[in-house]
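Below you'll find the structure I mean.
Note that one protein chain is taken out, while the other chains of the complex remain in position.
When the chains are written out, they are named A, B and C in that same order, and each has its own residue count from 1.
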Amino acid sequence: MARVVVDVMLKPEILDPQGQAVQRALPRLGFEGIADVRQGKRFELEVEGPVDEAALARIHEMAETFLANTVIEDFTVRVDS
Amino acid sequence: MARVVVDVMLKPEILDPQGQAVQRALPRLGFEGIADVRQGKRFELEVEGPVDEAALARIHEMAETFLANTVIEDFTVRVDS
Amino acid sequence: MTARVGVVTFPGTLDDRDTQRAVRIAGLEAVPLWHRDKDLKQVDAVVLPGGFSYGDYLRAGAISRFSPVMESVIDRAKSGMPVLGICNGFQVLTESHLLPGAMLRNNHLHFICRDQKLRVENADTAWTSDYEAGQEISVPLKNIDGRYVADERTLDELEAEGRVAFRYLDGNPNGSLRDIAGITNAEGNVVGLMPHPEHAVEPLIGTGRTDGLGFFTSILKKLVNA
Partner (left out) sequence: MSLDTVKHAAETPEDAQPWAELGLKEDEYARIREILGRRPTGAELAMYSVMWSEHCSYKSSKVHLRQFGEKAPENDALLVGIGENAGVVDVGQGYAVTFKVESHNHPSYIEPYQGAATGVGGIVRDILAMGARPVAVMDPLRFGAADHPDTKRVLPGVVAGIGGYGNCLGLPNIGGEVVFDACYQGNPLVNALCVGVMKHEDIHLAKASGAGNKVILYGARTGGDGIGGVSVLASETFDDSKPTKRPAVQVGDPFQEKLLIECTLEIFRENLVDGIQDLGGAGLSCATSELASAGSGGMRVELDTVPLRDSSLSPEEILMSESQERMCAVVEPGKVDRFLEICEKWDVIATVIGEVTDGERLEIFWHGEQIVDVPPRTVAHEGPVYDRPYARPDWQDTLQADDANALPRPQTPQELREQVLKVVSSPNQASKSWITDQYDRFVQGNTVLAQPEDSGMVRIDADTNLGVAVATDGNGRYAKLDPYAGAQLALAESYRNVAATGARPLAISNCLNFGSPEDPAVMWQFAEATRGLADGCLALGTPVTGGNVSLYNQTGETAIHPTPVVAVLGVIDDVERRTPMAFREEGQLLYLLGDTREELGGSAWSQVIHDHLGGLPPKVDLEREKLLAEILISASRDGMIDAAHDLSDGGLVQAVTESCLRGGTGARLIVPDGLSAFTFLFSESAGRAVVSVPRSEELRFSDMCGARGLPATRIGVVDGESLDVQGHFELPLGELRSAYEATIPSLLA
């Protein structure tokens, strides 16, 4: 079985308080030098059958209509190696 | 500035209710052939300065102590290209 | 004769029974609707109540939007049937694109439960005609994904068309853009808001205010006097 990964991140112009909270906490924990943190979602899909163009196209559609809300989020689809 | 990505996923033996909910919904939406879905977190860190071994080691430690809860989660660190 | 208001139950819906009670207190007939049924049982209006449908996993409202009942609700809403989405119901309406924008995690990242003051900005919708424009009301607010966002153009459009139906007063509880607590579609039949009018219909319960009853009496007037 092949694994396809869909990464979903908030669009850059949308406020990401979770990422910000992480970033603000870092210096207190002794981690300096991180200018920005964004937090998003990662989906690991176990795909039955071959991951060909058609399959990837379907997953792309799934990400666009379901896994991501494109009003606020961008996504990428890639086959995990 | 370089981007380092930390992916945090629940350990395989730990229940992932979110991934399950997505997986169960897929057939209803007309997407067949996805045997399993796991949902995790993706952190994108913008690192100031060079991302050398030392920097990666620090980020690794940050992931271990802060970004992931290693009681229930695994993580990976990689430089985004 | 009174009107029939459908109240949808998705798996994980919490406020369906409270909403049915509010509908009855206003003098309407409450009709339970099940997410798997396309049949809307000849209701005259629909409320999508609050809760955590499908656990709010993925995104609040994202999975419910694809249920059979929503296919019918979306169809009928487009041809003018009044639909009110409260909290999770509002999230379902944005995910269904019946209302623009999206709901995100509160800017402080916590669930927040409090008595919330609002201004009714638009008293011409199917669900707000019993209020005066500019009227201030207090109803409970309780959510973790209550931050309303949309792009600037959409926001300007909403403002220009008077489609911001409710605005938070005395402090924005979650970082919603332009203090938006609820919006309406252009026709005024589809309304969504984060606060919970159905929890403010009895003097003894909750905050002890009945400021939310107007939603249900508004729809009663619209349906029965129409």
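As a working rule, a residue touches a chain if its C-beta (ideal position, glycine included) is under 8 Å from a C-beta of that chain, and two chains touch if they have at least 3 such contacts.
From a predicted model like this one, the values you see are computed outputs, not experimental measurements.
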Neighbouring displayed chains - absent chain, whole complex: B, C
Hidden partner chain, touching residue among C:G6, C:G51, C:G188 or C:G214: C:G51
Of C:P140, C:G182 or C:G214, the one touching the omitted chain in the full complex: C:P140
Contact partner of the left-out chain, one of C:K38, C:H97 or C:R114: C:R114
Listed residues C:R59, C:R105, C:H196 or C:K222, member touching the removed chain: C:H196
Contact set of chain C toward the excluded chain (per top definition): 11-12, 14-15, 17-18, 21-22, 50-52, 54-57, 110-114, 140, 142, 144, 196, 198-199, 202, 204-207
Footprint left on chain B by the chain that the document does not show: 10-17, 20-21, 24, 69, 71-72
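Please note the rule applied: only the chains that are shown with their structure count from here on.
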Of A-C and B-C, whichever chain pair has more C-beta contact pairs: A-C
Centroid spacing, where centroids are CA-atom means, of chain A and chain B in whole angstrom: 9
Inter-centroid spacing, chain C versus chain A (mean Cα positions, whole Å): 30
Gap in Å, rounded to a whole number, between the CA centres of chain C and chain B: 34
Residues of chain C touching at least two other chains: 58, 66
Contacts with two or more other chains, residues of chain B listed in rising order: 22, 25, 29, 39
Residues of chain A touching chain C in the complex: 10, 13-15, 17-18, 21, 66-67, 69, 71-72
Residues of chain B that touch chain A when the two form their complex: 1, 7, 9, 19, 22, 25-26, 29, 31, 33-49, 55, 58, 62, 65-67
In the complex, chain C residues that touch chain A: 58-59, 62, 66, 94-95, 100-102, 104-109, 149-151, 175
